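All protein chains of the complex are present and in place, except for one that has been dropped.
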Amino acid sequence: MIPAQFEYAAPTSLEEALALLAEHGDEAKVIAGGQSLLPVLRMRLNAPEHVIDIGRIEGLRGIREDGDAIVIGATTTHATVLTDPLVAEHAALLTKAVHHLADAQIRHRGTFGGALAHADPAGDMGAPALALGAEFVIAEQGGGTRTVGADDFFVDLFETAIGEDELLTEVRIPKHTGWGAHYEKFVRVAHQWPIVAVAATLKAEGGTITEARVGLTNMGSTPLRARAVEQSLTGQPATEDAVRAACEAAAEGTNPPSDLNGDADYRRHLATVLSRRAVLAAAAG
Amino acid sequence: MTVTEDRPAAATGEIGRDRRRKEDQRLITGRTRWTDNIQLTGMLHMAMVRSPFAHAKIVSIDTSAAKAATNVVDVYTGADLGESQGVLINAWPITPDQKTPVHLPMPADRVAFAGEIVAAVVARTAAEARDAAELVDVEYEELPAALDMKEALRDEVLAHPDLGSNKSALWVFDSAEAGTGGNVDDAIAAARTDGVVVEREFRQNRLIPAFMEPRSTVVDPTGEQNVMYSATQVPHILRFALAATTGVPESKIRVVAPDVGGGFGGKLQVTPEEWLTWCIARRLGKPLKYTETRSESLMAAHHGRDQWQKLTMAADKDGTLTGFKIELTADLGAYVAVVGGGVPVLGAFMFNAIYKIPAYHFACQTVLTNKTWVDAYRGAGRPEATFGVERMMDELAHELGMDPMEVRRKNWIRHDEFPYTTVSGLEYDTGNYEAATEEAMASFGYDELRAEQQRRRESGDRVQLGIGISTFTEMCGLAPSRVLGSLDYGAGGWENASIRMLATGSVEVTTGASAHGQGHETAFSQIVADRLGVPFESVEILHGDTQVASKGLDTYGSRSLTVGGEALVKAADKVIEKAKPVAAHLLEANVDDIEFEAGTFSVRGTDQGISIADVAGAVFVAHNLPEGMEPSIDADATYDPVNFSFPHGTHLCAAEVDTETGAIKLRKYTCVDDIGNVINPLIVAGQVHGGLVQGIAQALFEDAVFDDAGTLVSASFVDYLVPTAADMISFDVHHRSTPSLTNTLGTKGVGEAGTIASTPAVVNAIVDAVRHFGVNDIVMPCTPERVWRAINGSGAGGADPTTGDAMPHFDAEGEQA
């Protein structure tokens, strides 16, 4: 219940934070909201020598519009994302998904960037970010930044494209204005991580799906896109039968875990059922 | 009695009133005294080093680095403490030849479950103790572990090699031998030809009590009487056991249970942590605190349930029961806990439930394994029994093509058949199963729900509806001491109360029944206020401190009210009897003419009277008392019940099953419990609500899962699934009151009722929802995956073993978070 000793720094600028990361390398952990890191430290599953708190860097917080994207600062809290009108208008899938993320207390404290950087494949933000084609802006040493596409950001279980001495600063979400969205999460009790969840967003015209994006939570070591489903849905009517047929392929190419809450084959089955439900709900509004 | 008739009826009418609780004020404002809140000058802190292995030889322990760490006072191993640490007791050896491993708080040579303590580190702060605990280097030599209880019965791998067997005890009750009924094997044989025989094997999943307040112990060894503060249900038993096993005179030990945050049986244990805190604090001569983490609590505090139930039920073709045979295998875990094997044995008297069963056989084989020890959890033996019989009644109904309620009705004891001696030898005093059931079915809307079920079934709806029934009775109020004695239980079942009439009119009451959420301070105040005719607000209930309430047997087994409450009545009556001569003296009347009602002593046939408070004042000053009378009207009473009380009820559950995913949604839950006279309906309803959720959680969510190495996988609230508000519904709860005849107040116990009946009601509902898919059982907890597999016919009832892995959310390598 008590973390091991560490040195703490709370830089107020990005430059300062990067300098600290350069200095301490893999002996440092970055903390933002701390909602995933602190349990790890309390249970002493990890004991970094340095904890660098980026929560006091003003520029990393907030949501703004930037051309055809909305930009969410890395340390913006989930609670802010949940109630933000820009997000609701242009990336409704995030609004729907973040509503299901953990609980109110954790949403007040936990951050959008932190959840993505933590890269728990069962986390609720990965699949929506992936489905929306998010771009991750990463600050490098030396003052530069690079942008990594969603497909390249999630590398493996708890592993992203963010280097040891780098920081995720913001996430750009291409606008999906007018797209229907739904996040279908399957749990046994409410305070659980999803056993499987499906994030679906789509554009429909006259009852026909013209474009669809489907992301899968906890179906492998990273969040995944159900590309076969997306392709099959395109041009299909948003009917139960058509969607059902398209979603049969939801588990294609996935490698879900087996654990206390379900074996892999059950998760594959859930992925097809939940995909259908998510897509139909997204199509309905 | 004409004079008194004009007086207002019962002084305050407290009994039966929905008084808001006295204890709430401190609890809602954060002024509570939990054990972990206690700070004493110079207090040291302890952290435990626990075995990661289920079964291992301790080869060596190097404590040097830990001892050298900042602010570490000392580090102890089992070898360091030797016999001074005392030993943990089993109070209920269920057979004379029970195999009982010696249970040291901290063994020196061998650990028998993952989580057992191997070293204790004492430092000036809790953080430093934890830091140093990481530095203790223990070398283990792993031994093969006995993990699965059925495999353990084969004795191929021994949990305790020195015992020679994992079989701890075999306890048998047979109605033919006892003369309470016929021969069950004959009944089964007859039914195989002329009737129907239903055979099933059910799993009682292993549960963890998971009280919200983690256990904590503070020992203050300064002063003449050493004090232990502990988050315990059983301060008196704790004191007794400490004295009996450590050689410290009982009179030198004071145990205090301050505010205790839930127990549910989980805190009726006497624990290694308490023993070590006691021993080490005394050794150091300094106050010492140990507070467990949740993970430690889940791993090392005792678990509950964990049985296999092989059941054979015989009936005539018209559904009349002819015999019931119960063969249990019960996992004790690594040690025989304080009640231990007694828990499943309590089921011996309850498998026959509310039914007239002519022939009955109960056998329970207890087994030692290398897992966390097992003891009482809310209901203790009775939920397991109720589950077994109520699941079987549904299965029997299905075999016969009868309505499940009709089968029950055909076999239950009718209200005009009480008192009724059951096939297991208990005498039920009262009950009215017909009335409770009728009320429940009406409130539930049984017929409408059955019609909806039919519609959904016919239309092949994705969501199927199931209706589950459970009736129940339980034996409450542990218990008549002679009965406990006949079962070789190591203590009595009495309870003590004392009443001190203070000079200023308030009344101090002590009770040996120590509360941890039950609202004793309120309900007991109501009883005393009513009996003595004093204001509710004037009564102060003191408990949970052996120096204040020196005699008692504590709180478990729904005994507080039926036994502890009765002791209060007896003590109050003694106060009144002692006060009568004083009143007579002060009123200058003959004592035979004194009547007591509504708090006033009066002279029959006159308007003269004196209040009991005034009598107390007069006794305090003692200026004018009857000749030779001692100046006290205080009294105490110790009450030993003559029988158990037998609450009963009918519970109905409607559950929706999503046949695509196996997800279960509770639709409606109605219960009608007959719990005798009710002291406080608000508190009673609260007990039922909480009990229901614990029982429902056994059916749907909770499971202590171990991996192949014997490590508890569900070792945090991430994986041990306690439901939240969002997972539950509101309940339709009713009470009926057929007064118990076994105590003055006519009360029965209520603490365990909800838990006992809800588990089978829920599982029966789920099986009912999917029975048309060929399903006749689903192993608990009925996870969506198991339900889905059952529907799809893969594996009997989805009885696929749970994969022993947790999700790795708190990964050590997590990045920015």
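A and B label the chains in the order they appear, each numbered from 1.
Basically, a contact is a pair of C-beta atoms (placed from the backbone, for glycine too) under 8 Å apart; a residue touches a chain by one contact, two chains touch by 3 or more.
One rule holds for everything that comes next: contacts and distances are computed from a predicted model.
There's a gap in the complex where one chain should be. From "LemA family protein", "(2Fe-2S)-binding protein", "M42 family peptidase" or "Phosphate transport system permease protein", what does UniProt name that chain?
So the chain that does not appear here would be "(2Fe-2S)-binding protein", according to UniProt.
Among B:S51, B:T217 or B:S295, which residue is in touch with the absent chain?
Result: among the candidates, B:S295 touches the missing chain.
Pick out which of B:T63, B:T217, B:S525 or B:Q694 touches the chain that's been left out of the picture.
B:Q694
Of the listed residues A:V30, A:I72, A:A102 or A:L168, which contacts the missing chain in the full complex?
With A:V30, A:I72, A:A102 or A:L168 as choices, the missing chain is touched by A:A102.
With the missing chain put back, one of A:R42, A:K175 or A:R244 would touch it. Which one?
With A:R42, A:K175 or A:R244 as choices, the missing chain is touched by A:R42.
Quickly run down the residues of chain B that touch the omitted chain.
Residues in contact with the chain left out: 20-21, 23-32, 34, 36-37, 127, 210-214, 259-262, 264, 293-295, 516-519, 682-683, 685-687, 689-694, 716-718, 722, 724-726, 728, 730-734, 754, 810.
Which chain A residues would touch the chain omitted from the figure, given the whole complex?
1-8, 10, 31, 34-35, 38-39, 41-43, 51, 53, 55, 79, 102-106, 108-109, 190-191
Throughout what follows, only the chains that are shown with their structure count from here on.
Any idea how many Å lie between the Cα centroids of chain A and chain B?
One centre to the other, that is 43 Å.
Okay, in this complex, where on chain B does chain A touch?
Contact set of chain B toward chain A: 126-127, 130-131, 134, 293, 295, 660-661, 663, 700-701, 705, 713-714, 716-719, 721-727, 783-785, 788-789, 800, 802-817.
Which residues of chain A touch chain B in the complex?
Contact set of chain A toward chain B: 1-2, 4-5, 29-37, 39-40, 43-46, 54, 113-115, 117-120, 122, 157-160, 162, 167-168, 186, 188-193, 218, 257-263, 266, 269-270, 273-274.
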